[in-house]
Every structure is written in structure tokens, then in C-alpha cells.
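Here the complex is missing one protein chain, while the rest keep their positions.
What follows is chain A.
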Amino acid sequence: MAAGVAAWLPFARAAAIGWMPVANCPMPLAPAEKNKRQDELIILNVSGRRFQTWRTTLERYPDTLLGSTEKEFFFNEDTKEYFFDRDPEVFRCVLNFYRTGKLHYPRYECISAYDDELAFYGILPEIIGDCCYEEYKDRKRENAERLMDDNDSENNQESMPSLSFRQTMWRAFENPHTSTLALVFYYVTGFFIAVSVITNVVETVPCGTVPGSKELPCGERYSVAFFCLDTACVMIFTVEYLLRLFAAPSRYRFIRSVMSIIDVVAIMPYYIGLVMTNNEDVSGAFVTLRVFRVFRIFKFSRHSQGLRILGYTLKSCASELGFLLFSLTMAIIIFATVMFYAEKGSSASKFTSIPASFWYTIVTMTTLGYGDMVPKTIAGKIFGSICSLSGVLVIALPVPVIVSNFSRIYHQNQRADKRRAQKKARLARIRVAKTGSSNAYLHSKRNGLLNEALELTGTPEEEHMGKTTSLIESQHHHLLHCLEKTTNHEFIDEQMFEQNCMESSMQNYSSTRSPSLSSHPGLTTTCCSRRSKKTTHLPSSNLPATRLRSMQELSTIHIQGSEQPSLTTSRSSLNLKADDGLRPNCKTSQITTAIISIPTPPALTPEGESRPPPASPGPNTNIPSIASNVVKVSAL
């Protein structure tokens, strides 16, 4: 129920007295209103700005934060007000919603900030009023598109090692930057398209005279050469088309797509020309077919982003174009009729019929004015001038719509490209900042060890060692320390880890390999990449640091194991012997390795990671104590 209507509920209930005398059975009891209090003003302090409103105003919407008892969590006893540590600007809109029943969206506000605030206060964005809903939806869609673009570009950059040959080929066709072969193919086809188009053009140029006959176009003079060129181009196009057809994930959809139709139309005339040899009847048609060869130029749209955008714009402006066409047609018919009847009287008038006047009207309305048909009577001239004036208007009206559409789409594309380019740099910067924090932990750990040593030796005044860490930092480090103690492993940094692995791989190169190895060459030399490892399932564990940045993706196998014995048996299919064999050397029977691939920067690198300690003496328990029952085996 809307806000204002809730205020009328007492009235509606009172008016129900009108039913009482008519009713035959007794009425139910009214709900008792416990602790009915007088309407009072409550103070809402949002980041220092105080808002005041009646309590009943807020209670209009009992399923939001402010309308329910949830706001009691924010009540400050000392100042007798409700304190919210949020943005006061957005709160103004939220409070107005309670007051007026309409939620507005301020245009200057960032859409995701606004969404966050609404989510905090428990208000659904769908109830934004009609006045602001369009704007809200537009901004939201734009934002979503932007995020989707980013995700898409991310996805594009991961290469899935398990693509079939067909899929790799398709990806090569669609995105020439994936491999050098694709790039070569791209340029070759582009070159041949250009050659073909130029051939078609030059064919018709008069090429000097053969003695004894009139001037011939080049095509007939050097017909063999042109034929060979044409054949070569068509061969290339045919091969390309067949390859695309083979590689397409959905052949039916590919055949129906615009580009494939253009391809077919580009190469068909040649084959038809081969089939129909010098048959006199159809040679006229044969000449017509040559016209279709010009469609090869549309194949360039695969090579040019701008062309594609243009095509897309025209498609999306179909309704405006349709309107333009319709209004032009109307105007042409009207003016042609008028001109015809106006010029009927004049002698030797070129306006022989209304369709003949169409030509005049079109030429005049588009302000071409060839001058092959001109009105001679006064009436004709008057109407002719009106025709040309109105032509300018009719054409000028829909054009800005098309132009703005094109501009919007074009700029969107530009922005997407720019974002992709910037993204790499941004990610790199973020990664540096994150590794900074993990290094901080290791650094403070060393200092911490020193602290402990000092405490043991009884120097209490050396408690603050090095630079003082903030409370949050120290609590964080304490947390990581607890994790280390829990799993009996320690965090170390990259170099030491790699050193360890190198040592152990030198010692024991096992021939058994885990079933699904990633084909990434760089890792097969290290033991940790080859062996299967049990890991504990930690929600956001990421392989830290640079090692896995080079890895494309890890496939993980989940094993549900509740006790040790079953776990060992299930592991037996995965390199158990290798594990046992390597264990004494590498001491790496459980290592949490990555579950998620990186290019996404790890949320907090050291968290959830336990590395093989440099020299851990203890027995290697198979399941760490914090194990849940799900064990992730990462098979690399």
C-alpha cells in the first residue's frame, strides 16, 4: 500500500461501521494495539546531518530498515538519536520517499553508490517513480554493459587449453590477434579482397587501342590475366568460406548470418559464370551477375570496426529510416501530382505524366537541381519553390537521430577499447599494492619472531620493534599467524618457495604424471605443478604471487572425503605413489594451490595459502585440522 493511503487506513476502518447493521454474524475482534504511543519526532543523524521526521512517517513502510525495528540497532542512547554512517545526500532522497511515497533518483549520483544505499535501507529500486525511472534504468543498463564488456574482454584473454581444433580455428577467425597464423590469414584475405575489388574496377577502364579495332576496356584486352586474378581471388574466398563453415560452432546460424551471405554472393557469380559458358541467351544475365562481384567489398567489414558500427547503426535506426522514407514518398507523390497539373498547360512540357514528375520532385527536394526538367508556368514555379523548401525540412528531420545513434555507438566502442587497454595497467598497479600487503605480513612476521625471541630473553622494553603497526594490521597479522599454527605451515615468500621446489624436483623427477595436466610448458619442471595435491577447501584461496599469474587456469577435482582412509584410497588414483615417493624429499603433501585462475587479482594474497615450509620437521598429516569434508585436488 502506498504511503499516503496508509494514513487513510483509520478512516477506512471507521467507515466500516457502515457495514455493521447489515451484518448477520458477530465481527472479529480488532487487533490490539500494544503500547500505543503518541506520534513523536525522531532524529536521524546521518554522518552529522540531522534529519527529523515523525515516527509514523517512517512506519509507513514496515519492510524497510527505517520502518522496522531494525533501526533500533542504530540507536544511540547518549544522544537519543539514530546514527547512520552513510551518505547524507542519498539519505535525503530516501527520507523523501517516506514522506511523499515517491522515490526519486538524483541525476548527479553514481548509479552503483545509489544502488548500494538503497540496498542498505532495504528499499527496492523498482519503486522509483515514473519521473526518474527512465533515467535510472538507462544509467543502470549503461553500467551493466560496461561491466559486461570488461568481463567479456577478460574472458577473451583467457585461453582454454582444452579447446578442440575446430574451436581454436573459430576463435582465430573471429579474433585475429589470438595467434600469428590468424593474423596472417586476416591480412591475406584483406589483401585479396582489395585485389579483387581493384581488378573489377580496372577491368572496365579503356586500355588503349589494339590496332585495327576500337578502344577496348582492359578486361577484354588482357582477359586471360584478369581471369587468372579473378580465379585466384575466388579460390581464396572459397577456401576461407569453407574453413569458416567448418569451424563455426553452429553451422546453421553461421549460414544465416549476414557475413556468410555476403561471402556467398561474392563468390557465386564466378561459379555461375563457369557453368554458363557462352550461351547467348543468358549472357545478358551473366553481365548482371558481374555486378554482384562488387559485394566483395563488403567483406571488408570483417576488417574494419567502423564499417561494422555503421551497419549496426543503420540497423538500429531502421525505424527512423523507415519514417524518412515514408515521409519522402508522401511528399514526392503530392508534389509530383501538383507539378504535373500545374505544368499541363505549358507547351513542350517535360512533365508528361505524374511518374515523370517524380524525377523532378526528387531532384528538387534533395536540392540537387539537375535542370533537365524545369517548370515554366508561374504556378509551376511557385509550387516548385515550395517543393524545394519542404524537401530540405523533410530530409533534415530524421537525420540527427541517425547521427546521434551512430555517435553513441561509435563512442561506446571507443570507450570499450580504451578501457581494455587501460585495464591491464590498472590491474598491474592493483597487484603491486596487494603484494605490498602480503609482504608486510612476512616482514612483520620476521620482526615478530624477533620480538618473541627478545621476550624470551627478557627484554620487555623492546616490544615495539621497527615501525609500529596499526591495530588493524596487527590483528590481521595475528589472524594469519593463527592460520599458520592451525595448518602447521608457514607463509613464505616466492623466492624461497621456488628454491624449495627446484631442489625437490632435482632430486626426484617422477615419471608418473597426474591425469589432467595442463599443457603449459613452464610448470612441468617444478614438482608442485606435477603432483596432485590435496588442499583444504578455503573459500577464497588464490594462488598468490607471480607463479600462478603465468598459469592460465587450473582444473580442480573435488573429492568428498570424510575420513582419512577413504581419502587415501580415493587419492590412490591420483599419484599416491608419487606423493609418497616425493614426500620425504619435498615435504609437500598438502599444499593449498589455486582454485581460481588469475588475471583477477587475488583478494588478499596470503590468506588461505599455506606453503611448504622450508624445513618443517613434523609429520605431514593428510588433512589439516581445519578441513571441511570437501577436499579439492588441483590437478595441473
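As a convention for this text, a contact is a pair of C-beta atoms (placed from the backbone, for glycine too) under 8 Å apart; a residue touches a chain by one contact, two chains touch by 3 or more; residues count from 1.
Just so we're on the same page, contacts and distances are computed from a predicted model.
Colleague: According to UniProt, what is the chain that's been left out of this complex called? Choose from "Potassium voltage-gated channel interacting protein 3", "Nudix hydrolase domain-containing protein", "F264 bisphosphatase" or "Tubulin epsilon chain".
Modeller: "Potassium voltage-gated channel interacting protein 3"
Colleague: Can you say which of A:298, A:383 or A:497 touches the chain missing from this structure?
Modeller: Touches the omitted chain: A:383.
Colleague: Have a look at A:49, A:177, A:344 or A:446 and name the one touching the chain we're not showing.
Modeller: If we include the chain that is not displayed, A:344 is the one touching it.
Colleague: Touch as defined at the start, partner being the missing chain; which of A:27, A:396 or A:471 qualifies?
Modeller: Candidates A:27, A:396 or A:471; residue touching the omitted chain: A:27.
Colleague: Contacts of chain A with the missing chain: which residues?
Modeller: So the residues of chain A touching the missing chain come out as 1-5, 7-27, 29-30, 33, 36, 38-39, 54, 56, 99-100, 341-342, 344-345, 377-379, 382-383, 386.
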